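Note that this complex is displayed minus one protein chain, with the remaining chains in position.
In order of appearance the chains are A and B, and numbering begins at 1 in each one.
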Amino acid sequence: MKADRELDLKGEICPYTFVKSKLALEEIAVGEVLRVVVDYPPAVENVPRSMENEGNEVLSVQPIGPSQWEIMVRKVG
Amino acid sequence: MPHRLKRYLGMELAPVAVRILRGDPAPPGGATGSPTYCDLVLRAARGERFVLDPASVRRLSCPNPELALGFREPRFADVQPRIEGGTTAVVIGGEEADVWLFILTPAQVTRLATLLGGMQVSFRGEMAVCGEATAQVYRTEKANLSFLCQGCRELSGYRDDQVVVGLTPAEVAAVGKKIEEGRKR
Partner (left out) sequence: MFTEEQIRRYSRHILLPEVGGAGQRRLLAARVLLLGAGGLGSPTAYYLAAAGVGTLGICDPDVVDLSNLQRQILHAEADLGRPKVDSAAEKLRALNPDVRVVCHRTGIDRGNALDLLADYDLVVDGTDNFATRYLVADACHLAGKPLVHGSIFRFEGQVTVFLPGEGPCYRCLYPEPPPAGLVPSCQEAGVLGVLPGIIGTVQAAEAIKLLLGIGRPLVGRLLTYDALEMDFHTLAVHRDPACSLCGDTPSITALGEYGFSCEVGACPTA
């Protein structure tokens, strides 16, 4: 799957994982896909949940390395 | 008992009872707005009472407690400490407790630790008040200390010199008894 926008959140912790992913989603168009990379374990659960709570669609969450995950989200609203 | 401990330690804020309901229906009056769990604990320490049900926990501005308190299971990566899924409601404040939360200064933790006969603490600064101080104490039935997490430090109203200790009701009773005996001597 191809992402329309990439966001590297390695080294970021709460609340900036949320603030930055929220900003990145605001900056893409409805229907576009954002790829977020995180290395902060709670963010693997948190970032998708916050994005769902704001009405977006979480397409996948996958480990891509030791303690690194990729989150794919489609902007809905 | 928790109030005896409050006097003994010279606590500024009241101990907060946290009741974790598993399977029982949620009491009415789910918390409104989008505070954090840490905020609600701080407000409960000043006398308020809140109910978190599945709807109100989703409205919190921090998504950690939903996972840590067992309202849902993790989907993508296990995150600890947490209570297994199956929680139907959490009541913060009031008198009935599965876990007592104490908002303390480090100096007060020193005195409390002595009363407890020592503490084996475990914290990493993530999922702190909800995980380290509530969920872990509930699961292990052992006191724990949390230095809070970055989000809580930034978004909630805790002072830098405030930390949170979670105690089981049995530990609170035992410590209360020790204080009582100490007075008699």
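Everything below uses one rule, namely that a residue touches a chain if its C-beta (ideal position, glycine included) is under 8 Å from a C-beta of that chain, and two chains touch if they have at least 3 such contacts.
From a predicted model like this one, the values you see are computed outputs, not experimental measurements.
Participant: Can you name the residues of chain A that touch the chain not displayed here?
Facilitator: 15-16, 18-20, 22-23, 26-27, 54
Methods note: only the chains that are shown with their structure count from here on.
Participant: Can you check how far apart chain A and chain B are, centre to centre, with Cα atoms defining each centre and the answer in Å?
Facilitator: 29
Participant: Give every residue of chain B touching chain A within the complex, in rising order.
Facilitator: Per the touch definition, chain B meets chain A at residues 58, 62-64, 66-67, 74-77, 79, 126-127, 149-151, 154-155.
Participant: Sort out for me which residues of chain A touch chain B in the complex.
Facilitator: Its residues touching chain B are 13-15, 40-42, 44-46, 48-50, 53, 61, 63, 69.
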